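Shown below is the structure under consideration.
Note that this complex is displayed minus one protein chain, with the remaining chains in position.
Our next item is subunit A:
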Amino acid sequence: MTTTTTEAVSAYTPSSETLGAVLARADRPKRPSALSASLTFGWRAMLKIKHVPEQLFDVTAFPIIMTLMFTYLFGGALAGSTSEYLQFFLPGIMVTSVVMITMYTGVGLNTDIEKGVFDRFRTLPVWRPAALVGMIFGDVLRYILAATTIMAVGLILGFRPEGGVLGVIGGMGLLVVFSFAFSWIWTMFGLFLRSEKSVMGVSMLVLFPLTFLSNVFVDPSTMPGWLQAFVNVNPVSHLVSAIRSIMSGSPDMSEITWTLIASAALVAVFGTLTMRLYNRK
């Protein structure tokens, strides 16, 4: 092995001494904790972003376009001016964009699980959900990036949150918590559906009503009663109200509590279903 050509590499001859040394039975390290295993899987997600940085396009360009498009489309008509509308609209479009981005968790898992590497992960003696939790940890970073991008665009366009830096960080924090919980819906579909395309299709079917039939774009008081009924139970509406209240400097505890309860329920239901599918796959 003196040169760096591939020929030198393929001229490899297994040696019983070096391989024997590698195979010597040493004491096995202790099995990693659930958190440590999840973080290691999160590191895998980071490495994937490092090797394929183009995948960050959807968490930067898409949110910018969403924000610009709807601010200028609705701003004048709904609130008299775009900067006026932004004060109402920015937390909502941030939620819409990030919640929509969560679907890539399902798409990513669906393509990832078909590869042989998941067979290896599933034969490791580690906490079972770690591979999926770690994957979503990686996605959380993407959510933070998307939320930050939108906030930056909003601030440039004239969004002025009264809650200040703490309010903004708090609001984004709540969004990330909810999105983490919401991602488990997609891990379930990612495992359950056969192809990447069907995951996309189902995602759209769920996401469009959930984000548009909410208080993101307009005040629901002008909607027909039956629609108001849906909007009022839609967890996205509660999340948006909670974030608006936090960013405006007067946190609404009941909305925040509702959002946290919804998040816990999402993890409990869809996390459990996901792990059932994962173990049976």
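Methods note: a residue touches a chain if its C-beta (ideal position, glycine included) is under 8 Å from a C-beta of that chain, and two chains touch if they have at least 3 such contacts; residues count from 1.
What we mean here is this: contacts and distances are computed from a predicted model.
Missing chain, UniProt name from the options "ATP-binding cassette domain-containing protein", "Small RNA 2'-O-methyltransferase", "Thiazole synthase" or "Nitrite reductase": "ATP-binding cassette domain-containing protein".
For the chain missing from the display, the contacting residue among A:86, A:126 or A:243 is A:126, taking the whole complex into account.
Although one chain is not displayed, subunit A still touches it through residues 1, 4, 6, 8-10, 12-16, 18-26, 28-32, 36-37, 40-41, 43-44, 47-48, 51-52, 115-117, 119-126, 130, 280.
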